[in-house]
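Missing here: one protein chain of the complex. Every other protein chain is in place.
This part shows chain A:
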Amino acid sequence: MAELKKEQEPVDATPNVSEVETVGAATEAEAVAAIDAPVSQGEPILQVRNLVKHFPLTQGILFKKQIGAVKAVDGISFDLYAGETLGIVGESGCGKSTVAKLLMTLERATAGEVFYKGQDITKLSGRALKAVRRNIQMVFQDPYTSLNPRMTVGDIIGEPFDIHPEVAPKGDRRRRVQELLDVVGLNPEYINRYPHQFSGGQRQRIGIARGLALNPEIIICDEPVSALDVSVQAQVINLMEKLQDEFNLSYVFIAHDLSIVRHISDRVGVMYLGKMAEIGTDTQIYDHPTHPYTQALLSAVPVPDPAAREGRDRIILTGDVPSPANPPSGCRFRTRCWKAEERCATEEPLLAIPERFVAAATPAAHESACHFAEEKDVVHAA
């Protein structure tokens, strides 16, 4: 496990303005090529197979009878490689936070497996589970409610050491906590302060420091920046990217902000109503989406460029997401899809590379769960 580095530059340091401008000036092709360089492939660190979580709906007080189930997560599969960021996007209620809880084994899966280094963690319990959890940590959404207001920052960040004493010997803990504070760009002297003495962005840094305490390999981030202001968001995102490089962390980055997900992710999965609709690299998903839902989602995102106001082809979906307690038959998106035909109601599309793209070497050849998958660039103005 990598030892925490001492020589940290403060994260708040402003990058050179001229540097930022040259980045913008670089040709797009160059930028894409640099980013598309394959991430360390090989054996995935986390393999999720047909993961299912149903929450029972019961009736009656004394004699509870199950009358149905909320199918929050209904059979999703993906791999996570070492050092990569997998973004998961979707509307509220699509099950993305439940996936996070399942990966952390905070919720028990109804069916399916999560393999961490070849070991199915959904079946583990007791000591074995505790050992695995040391390597999978979480950063929560709301930095205001995820830190105990009665504990000092030192206690909050040091608490993981109480549960896993083998990581840091008792006498060494205070020093480790101060190191962690330094790593996330906070003053190590703040160790005795309470959460209310910090701003939202600083609190999220404390949450990240707590996630890093046990030197995990995987960090599950559930909407880590959505509660923060725009100018502070960038600071936290930059910090997370820096920490990833430094400690070779793998992130599962769950968010509803598609722009941020593109920025930080190597691969992106789009969820709809408990299922994965489309998954691929960030370029494949954002520049060459083939699933109608992804296209609608992307086209709905407001682009901070008034010149693009007219040029973009926006797809406005009608209606709301159906209830996960009673999802539509066949393809779950068909009730809001403009391409839906009879086949969509009867036959459920599988998440696979669409047949027409299998042979072709285009970026459209990535997994997409649609019978009528078709490439359409909705992000760039015509």
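Please note the rule applied: contacts are C-beta pairs under 8 Å (C-beta built on N, C-alpha and C of every residue); 3 or more make two chains touch, one makes a residue touch a chain; residues count from 1.
One rule holds in what follows: contacts and distances are computed from a predicted model.
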Assuming one chain is omitted from the figure, identify its UniProt name from "FtsX-like permease family protein", "ABC transporter ATP-binding protein", "NADH-quinone oxidoreductase subunit D" or "Aspartyl/glutamyl-tRNA(Asn/Gln) amidotransferase subunit C".
"ABC transporter ATP-binding protein"
Chain not shown: contacting residue from A:Asp74, A:Glu107 or A:Asp282
A:Asp282
Touch as defined at the start, partner being the missing chain; which of A:Glu91, A:Asp142, A:Glu348 or A:Glu374 qualifies?
A:Glu91
Going by the contact rule already stated, which one of A:Val184, A:Ile206, A:Ala296 or A:Ala340 would touch the omitted chain in the full complex?
A:Ala296
Which residue numbers on chain A touch the omitted chain?
12-15, 17, 20, 23-24, 28, 31-32, 35, 91-92, 199, 201-202, 229-235, 237-238, 241, 256, 258-260, 262-264, 282-283, 286, 296-298, 300-309, 314, 316-318, 320, 379-380
